[in-house]
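Sharing a structure with you now.
Here the complex is missing a single protein chain, while all its other protein chains stay put.
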Amino acid sequence: MDLQEIVDDTYRALADSRGAGKVADYIPALAEVDAAKFGIAVVTPDGRRFTAGDAAEPFSIQSISKVFVLALAIDRHGDALFDVVGREPSGDPFNSIVQLERERGIPRNPFINAGAIVTTDRLIDRRSDEDAFDELVSLLRKLARDDSVDYDRDVAQSESRTGARNRSLAYFMEDFGRLLNPVETVLGVYFRQCALTMSCEQLAEAALFLACDGVDPETGHRVTTTARCRRINSLMLTCGHYDNSGQFAFEVGFCGKSGVGGGILAIVPDRASIAVWSPGLNREGTSLLGARALREIAERTGWSIFG
Amino acid sequence: MDLQEIVDDTYRALADSRGAGKVADYIPALAEVDAAKFGIAVVTPDGRRFTAGDAAEPFSIQSISKVFVLALAIDRHGDALFDVVGREPSGDPFNSIVQLERERGIPRNPFINAGAIVTTDRLIDRRSDEDAFDELVSLLRKLARDDSVDYDRDVAQSESRTGARNRSLAYFMEDFGRLLNPVETVLGVYFRQCALTMSCEQLAEAALFLACDGVDPETGHRVTTTARCRRINSLMLTCGHYDNSGQFAFEVGFCGKSGVGGGILAIVPDRASIAVWSPGLNREGTSLLGARALREIAERTGWSIFG
Amino acid sequence: MDLQEIVDDTYRALADSRGAGKVADYIPALAEVDAAKFGIAVVTPDGRRFTAGDAAEPFSIQSISKVFVLALAIDRHGDALFDVVGREPSGDPFNSIVQLERERGIPRNPFINAGAIVTTDRLIDRRSDEDAFDELVSLLRKLARDDSVDYDRDVAQSESRTGARNRSLAYFMEDFGRLLNPVETVLGVYFRQCALTMSCEQLAEAALFLACDGVDPETGHRVTTTARCRRINSLMLTCGHYDNSGQFAFEVGFCGKSGVGGGILAIVPDRASIAVWSPGLNREGTSLLGARALREIAERTGWSIFG
Partner (left out) sequence: MDLQEIVDDTYRALADSRGAGKVADYIPALAEVDAAKFGIAVVTPDGRRFTAGDAAEPFSIQSISKVFVLALAIDRHGDALFDVVGREPSGDPFNSIVQLERERGIPRNPFINAGAIVTTDRLIDRRSDEDAFDELVSLLRKLARDDSVDYDRDVAQSESRTGARNRSLAYFMEDFGRLLNPVETVLGVYFRQCALTMSCEQLAEAALFLACDGVDPETGHRVTTTARCRRINSLMLTCGHYDNSGQFAFEVGFCGKSGVGGGILAIVPDRASIAVWSPGLNREGTSLLGARALREIAERTGWSIFG
C-alpha cells in the first residue's frame, strides 16, 4: 500500500469540490478564511508523513483542542474527572443545555461544549489560568515539534464576544457547583484553546501518541497510559461528532474529532494519525470535504477499527 | 497468549461473585433462572473454542437477537433500511419514547426497542411472519452448527402478555406510517426473536462472522459484505448498551450487545467472538458478572479496538 | 344588553369568513363536513337561548365530550381521580407522549388525550363499557333535553381505525399499571364519546350547569357540587386548549374546550353557556371562526372571568 499515492488520489478526487459547504461565520476571523483551502496529513507510527494540498497551512483548530485538554485533564485527575463529566454520547447538538438540566449540571461527555468547559476547569484545577494554558501549549509544541504553535488573539477575543451560549452553559454548571474556578476564568482558557492555530501536519504529529498506545513514537515520550489512550479514543469514537458520532463511526470507522474551523482529527490505532482541513461545513457542522476525504482514505486503505 | 488459561482465570476470578446483581423478573420464565449460572465462550477465527462454566447451557438471548435481525435486514434492504431507523446513540433508556416523538417516529438506532421493532418489520417485509422468523432461525442454526436452536414458547407468550410498552412504541411508529406490517404481526416476530434460546457456545459461534469481515470462517459462507459487517460492529459499539454504550466502549473496548436474560455478545474484529452469560443484572440492565468478565478478558488479552 | 343582537352581530361580522381554516381530514367523516357551516348558541341561567346560523345542526363534538366525561368521573371517584391524572397545563400538544414518560404514566390533565383516556377508564370503573357509555349518553340527553342525542357509528369506527397514537398513549399508561380496564375496552368508549353528535344548541344547554354552580337551572337537577363545578371550569381554563390554553384565556377570558370537529364550548360562570361551531381549524387545531366568534362575544358583552 502506497500511502502517498492514496493521499494524492484522495486529494485529486475531491479537489474540484473545494469551496463546497458553508464556512463558519459566527466570528469574522473564521468567516474570512479562504473556502478553497484543502489539506491532508497522514502520519504513521514509524514517523513517516504523507501530505497533500494545504497541509502546512495553520488554521483554527477549535473543538479539536478538546482532545488534548482531555488528555491532560485525565492525567491530572484520573477517573475522578468523570465525577463531573460523563462518558456517554448525548444524542444532542454540541451546545444543547437540555441534558444538563435533567442531569443536574453534569455534561454527558467531554466533547460537547458544556463537557469541554468543565474539563478545561479541571485542567486549570487550583492553578492560574496562565499556568494551565501554558501546559497545553507546551504539550502541543513538543508533540508537534514546532515551538511556533500558538493561539490567535483575534479569534479568542471574537469567541469571547460571541460566547453567550457558552457563558449560559458555564453559569448553569456553576449553579450546580460543578466548577472549581470562576466562569470567566474558565472561559478565558476555553476561548483561547479554541483559538489555537495549527496545520494538518502539526495536528497529525501532535496526536500521533493516540495511535501509539499513549507514547510519542519519535521521542519515546509517554503522554498518557495505554488504558487512558484507549479511553480517549473511545470517547472520540462515541462522542467526537456530537449528534453525528454514530454516523461517522458507521461511515468512516475511525476515532475522530471535528472543529468548526473545518479541521478533523482522526485516529486509526496502530496505523495512523490523520488530520484533514477544509473550511466548508456540512449541516452538522463538520468539514464537508474533510469527512469525505476520511471516507476515501478509509476505503482506499481498508482501515477500520471495526474489522 | 493461552486463551484457555485466560478464560479459566477469568471464570475463577469471578465465580465467587455468582448470584450478584438482580435477575430480570418482569416475566416468570426469566425470574426462575438459576442466578448462579455463569458461562464464558470465546471462539477465534481459526475455529478454536475456549469455554468455562455453563457455556453449553441455553438461555434466553433476548436483545442479542437484534444483532442477527439487523444483519438480515441490512442485507435485505441495504442502506434504505436507514430511512426508517437512525444510526446514532440515543442517550436514552432502551424503552424510551421521548426521542420518537421529537423525530417523528424514526428511532435513533436499531438496538433500542423501537428501532429493533421497525427492523423486525423490515425483516418481515412483504413476507409472512412465519417466513421471516424461519429465515432468522435457519441462519442461527447454520451459523451455530446446531439444528436444535429454537425459541421458548413460554417466554414468547410472557413477552407478549407484558408487552404494553413495546405495543406503545409500535403504535407510535404506526401513527407516523413507519411500519409495513400490522403492529401485532411485527410484535409476534419480535417477541419470538427475544425468546430465542442459545448457549454461550452457540452464540459465539453464530456471531463469528462479525469478527471475520462478514464471512463464517469455518464454512466460507459470506453472511454479509465487509462494509456491512463493519457497520453492524460500529452500531454495536455506539448503541449496543443503550444509554451505557459509552461506558462499555470506555471500559471494555469491544463491540457488544447485551440482553436482559444476562447474556452479552462481544466482537473483537479479527480476534474473537465472545459470549458470556450470568443472569444477575446491574442497574443498567446489563449482566453484572458478564460485563466484569469481558473487562477481565480485555485486560488479560490486551485486546481493544481502540489501540 | 341585547344578547340576541350581539349574537347576530357576531354572526354577521364573521359570516363572510366562513370556509376559512382547514377542516380536519384524518377521517373521511370529518373531512366531508361542509366547511361553510357556522353556528352560535348562547344559553343563559334564566333559560333564554340566543342563536345564529347553523346552531341547530348536529356535528361531531369530539374532545368537547371530555368535559362531560370528567364531570361524571369526578363525581364517581372524587379527588381520588387525581391520583391517576394531574391538574396542570402540559405545555405540550394534545397527543404528546413525552410528559407521560417523565411522569411515569400519569398524564398532566384530563383534557390532553392521555388524560382523557384514563378519565374514560375511571368512568367505566368496574362496570361494562356499555353501562358507562350509557350513563354518559343519558346525561347528555337529559341535560340537552333531547333524547335523540347519539354517536355516529362511522366516525367511531374511523376513529378506531386511525387511532394508532391513542393506542400508543393507552398502552404506555397500561405499562405503568394506570388502567383498570383493557386498552381496547377503554378506547372503545373513548372513540364513541369522541363521535358524539350534538348541535350548538344542545351543547350549550347540556353545559349550562357549569355556569350555574353545578345545577341545571331549568330542572333543578344538581349534576355536580359547586366545588367540583368550579374545578371543572378551572381545568377548562388552564388546560382546555392544550398548548394554547394560555392564549385563549388571555384573549377570550372564558373557560373553554375545543374539539377537532370545529366546535368550542365556553363557560362564563353565572352568565352563560356558549357553543360555537365552524369546521375550519387554525394551526393549533381550534375552530378559527369559533375562536373569533367567542372573542367578539367577549368584547361585545364585556364578559370576562378576569374582571
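Going in written order, the chains are labelled A, B and C, and every chain counts its residues from 1.
Everything below uses one rule, namely that a residue touches a chain if its C-beta (ideal position, glycine included) is under 8 Å from a C-beta of that chain, and two chains touch if they have at least 3 such contacts.
These figures come from a predicted structure and were not determined experimentally.
Considering the complete complex, the chain that is not shown touches A, C. Only one of C:Thr10, C:Ser60 or C:Asn109 touches the chain withheld from this view, namely C:Asn109.
Contact with the undisplayed chain is limited, among C:Ala132, C:Ala249 or C:Leu288, to C:Ala249. Which of C:Ile6, C:Ala55, C:Leu237 or C:Leu281 touches the hidden chain is settled by the complete complex: it is C:Leu237. In the complete complex, the residue from A:Arg49, A:His77, A:Arg127 or A:Arg165 that touches the missing chain is A:Arg165.
For chain A, the residues in touch with the chain missing from this view are 96-98, 100-102, 164-165, 167-172, 174-175, 183. By the touch criterion stated above, the residues of chain C touching the omitted chain are 86-92, 99, 108-109, 210-214, 226, 229-231, 233-235, 237-239, 243-247, 249-250, 253, 255, 269-270, 304-307.
Everything below uses one rule, namely that only the chains that are shown with their structure count from here on.
Of all the chains shown, the one with its CA centroid nearest the global CA centroid is B.
Its C-alpha atoms superposed on chain C, chain A is turned by 180 degrees; the angle is given in steps of 5. Of all chains, the one whose mean C-alpha position sits at the greatest distance from that of chain C is A. In the contact between chain B and chain C, the residue numbers used by both copies make up over half of all numbers at that interface. The geometric centre of chain A is 55 Å away from that of chain C, both derived from CA atoms. The centroid of the Cα atoms in chain B and the matching centroid in chain C are 47 Å apart.
Contact of a single residue of chain C with at least two other chains is seen at no position.
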